[in-house]
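Only a single protein chain was left out; the remaining protein chains are all shown in position.
For reference, chains read A, B and C in written order, and residue numbers begin at 1 within each chain.
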Amino acid sequence: MTRELTGSEAAALAEALVPGSVDRTTETACYLKPDRLVETLRALRDDPDANLVHLTNLCGVDYWDHFEVVYHIQSFEKNHLACFKVEAWGRENPEVPSVTPVFHGAWMQECEAYDLFGIRFAGHPNLYRILLWEGYPGWPLRKDFLAMPGGLQPGLGEFAGVAPRQEPPVKVIE
Amino acid sequence: MTPFLVSDKWYDIRDLGNLSREILEAADRILPFGVVYVLAALIGFVASFLLFVLPSQLIVGVYGERRIIGRMQSRLGPNRVGPFGLLQPIADAIKLIQKEALTPTRADRAVMYIAPIIFVMPAVLLWAVIPFGENMVIADIPVSLMYFLAVSSLPVIATFMAGWSANNKYSLFGAMRIVSMAISYESPLVLALLGAVVMTGTISLSGMVAWADEFNIWMVFVQPLALVIYFICVSAELNRTPVDIAEAESEIVAGYLTEYSGMKWGLFYGMDIGYALAASGFAATVFLGGWTFFGLEQWVPGWLIFIAKTHLFYFLFIWTRGTLPRLRADQLMAFAWKFLLPLGVFNLLIVSTERMLWSEQDYAKGLIYVFALVNIILSVALVYAWARFNGYRPERTPTRPRLVKQAGGYIPVGERS
Amino acid sequence: MLYEYGHIGILVIIALIFPLGAVVTSWALQFARIRPKFRPDVVRDDIYECGLRTEGPSLVQFNFRYYYIALLFVLLDVEIIFLFPWAMVFDTVGWVGYGKGLLFIATFVVGGIYAWRKRALEWRL
Partner (left out) sequence: MTGIIKSEPFVINIGPQHPSTHGVFRIKATVDGEKVIDAEMVMGYLHRSMEKLAEERTYTQNIPFTDRTDYLSSMSNNLGYCLAVEKLAGIEVPPRGNAIRVIMAELQRLASHCMAIGAFANDTGAWQTPVMWAFREREKILDIFEVTSGARLTCNYMRIGGVAFDLRPEFEPMVRRILRDFPPFLDEMEGLLSGNEIFIARTRGVGVLTPEMATNASLSGPMLRGSGIAWDIRKADPYCGYEQYDFDIPIGYNGDSYDRFIVRLEEMRQSLKIIQQALDGLPGGPFRTEVPLALRPPKGEAYARIESPRGELGYYLVSDEGPSPYRFHIRPPSFINLSALKEMTVGGTVADAIVVLGSIDIVVGEIDR
């Protein structure tokens, strides 16, 4: 049975390896400081006691005033699952460091979080809109998506700001 | 050796040669030579077309290619048009002929139209030299084996034209693949047939059938390895499934056929069966004794035996198509050069030595059976040994995964849990 | 004897008529009122690439690495063709001719081994 680490247990693991990395803890999760995030996760991955090697899940959550990025990290040998969180404040340009250098599997999940929430991941090698197209107005999973300027308005029929379809660059030989 | 039951009467349909001979002799009395000559070729063509190619297309095209494969894949196959779906190819032809033949605007139009025509021509020409029965051959030329080899390499050019002219990347892949495959598989093919030529001492297909009749043995028993090599090489040249890398529908959508549609596509598709049939007929003639069957040809028309053998061989094509996955391009080339070609050389050495020994013994009839036995054993041993030499190690590929009881981390190979 | 080749010549004509007939009929059918006449369409008449527009030219300098194999093929096939006359005259040449034939085969076996050792037969990608 996988042991789901409580916030304080996860915090203890993180504090032991990288002192000063934990922001606060809740019952289920441990909030890390964004500037120490990559360092902490790398240490937790490489440490045999923590052994948090498998970034199982990464997702963003919109809490109106701030965004949270949730990392569920799994250990195979110890069989425990730790939940870490990072907060990003500000709706205009929320930014958290990318953990792609530590976990390759974060690559696509961070792209997805960027695509749907607009959270920028600093240090990501190729951050692009993976599901929607480049130039899509707004960030769909934000709570205020429908009210955003340029968002989907009823009766508009088509997204504003999308370049009109162009004729293919093919010449017809008559 | 004249079958005693077959009479010389023109109405004896067991030997269609009688009929055409009667017609031609009658025509010769009243018409100038040139007309008779054209008439002879036409009769040969029409007779072979009506008797053999058309029914084979229908039967093989539906029953072989679709119903048998459908059976292998546990589905029905075409069964609506005509009795048992026999008329399906005709329905397909009508459908295809009225479809629009799209030609992309960026393609090379002329080449794209010429390619299917060039592709079809050799398929018809191949039938010129294959003897359907005694005296039932359109052009009984003495170098018919060479003729067959030469003509059967022509469609490669047509497929390359088709692939190149379409201006499509997938077609380009197909074109490039088919050229490299054709040049790789031509050498083992010719080498394998050389074994048969050494044994019989003739490059006429009628001569080969006569040889099989005389010694009462089929070439397949004397040259089993040659048949295997021939089969694989011909599958490659014909783009049949285990080696159909030029079409490879799962990789490069349809290869050189990607841009073809309508009747132009239909010609490629229909003639694929035509080529496979011609190759089967050739194999039946060279390796399976043609229209002879150990004396049965005195009771049954020879052309019926020939058709039966051809379809038996064609069944092999269907079988491999329904069973085997496809090789990759580089593996395919390596297989031709490293496996088939050396085996062909080995086969040639063996058969030429045997032939010399045989000629010392004044072509004693019994000796050929000894050779057959020796060759069958040698072929199996050779194939196995050469495969081992090339790195065939089935015992090193476990086909069952390891089983563990407990979840945990990485378990290195060799560690029991 | 030779006029058998003429049969093949007539077959060539038949073989030409058969596909030409099929292609021309299907082309001509668009003028009969059996099916609607198709009009040129830019997107439909474009070349197929999985439903997207092709990027860049299609006909490029294609890297398929069969330069060596093509060379080998030319050499080998010519050699094998020379073996056919040898195979036909076994009765008359005797053991000496047989030995000479083997010598001929040996040259290309040696060549083949050389090519193999030089890794010309490998399709390294």
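Keep in mind that, in the parts below, a contact is a pair of C-beta atoms (placed from the backbone, for glycine too) under 8 Å apart; a residue touches a chain by one contact, two chains touch by 3 or more.
For clarity, every value in this text was computed on a predicted model and none was experimentally measured.
In the entire assembly, the chain absent from the figure touches the shown chains A, B, C. Of the candidate positions B:A150, B:L296, B:L324 or B:L357, contact with the hidden chain is made by B:L324. Where subunit C meets the chain that is not shown, the touching residues are 49-52, 55-58, 60-65, 67-68, 119, 124-125. Taking the whole complex into account, subunit A touches the unshown chain at residues 1-2, 28-29, 53-57, 59, 61-62, 70, 72, 76, 79, 81, 83, 103-109, 112, 116, 130-133, 140-141, 145. By the touch definition given at the top, subunit B reaches the unshown chain through residues 69, 72-75, 169-170, 173, 176, 241-242, 244-245, 248-253, 321-331, 392, 394, 397-413, 417.
FYI, only the chains that are shown with their structure count from here on.
Between subunit B and subunit C, the centres computed from C-alpha atoms are 15 Å apart.
Mean C-alpha position of subunit A lies 56 Å from that of subunit C. In this assembly, the C-alpha centroid of subunit A lies 59 Å from the C-alpha centroid of subunit B. Shared interface positions of subunit C, i.e. residues touching 2 or more other chains, are given as 40, 42, 45-46.
Counting partner chains per residue, subunit A shows two or more touched chains at residues 170, 172. By the touch criterion stated above, subunit A contacts subunit B in their complex at residues 76-77, 79, 170-173. Those residues of subunit B lying in contact with subunit C across their complex are 37-38, 40-42, 44-45, 96-107, 113, 116-117, 119-125, 127-128, 138-142, 146-147, 164, 166-170, 172, 176-177, 179-180, 183-184, 186-187, 190-191, 194, 197-198, 201-203, 253, 258-259, 262-264, 266-267, 329-330, 333-334, 337-338, 341-342, 345, 348-349, 352-353, 355-356, 359. Every residue of subunit C that touches subunit B in the complex is listed here, in rising order: 1, 3-8, 10-12, 14-16, 18-20, 22-23, 25-27, 29-30, 34-35, 38, 40, 42, 44-50, 54, 58-60, 62, 64, 66, 69-70, 72-73, 76-77, 80-81, 83-84, 87-88, 90-91, 95, 98, 101-102, 105, 109, 112, 116, 121-123, 125.
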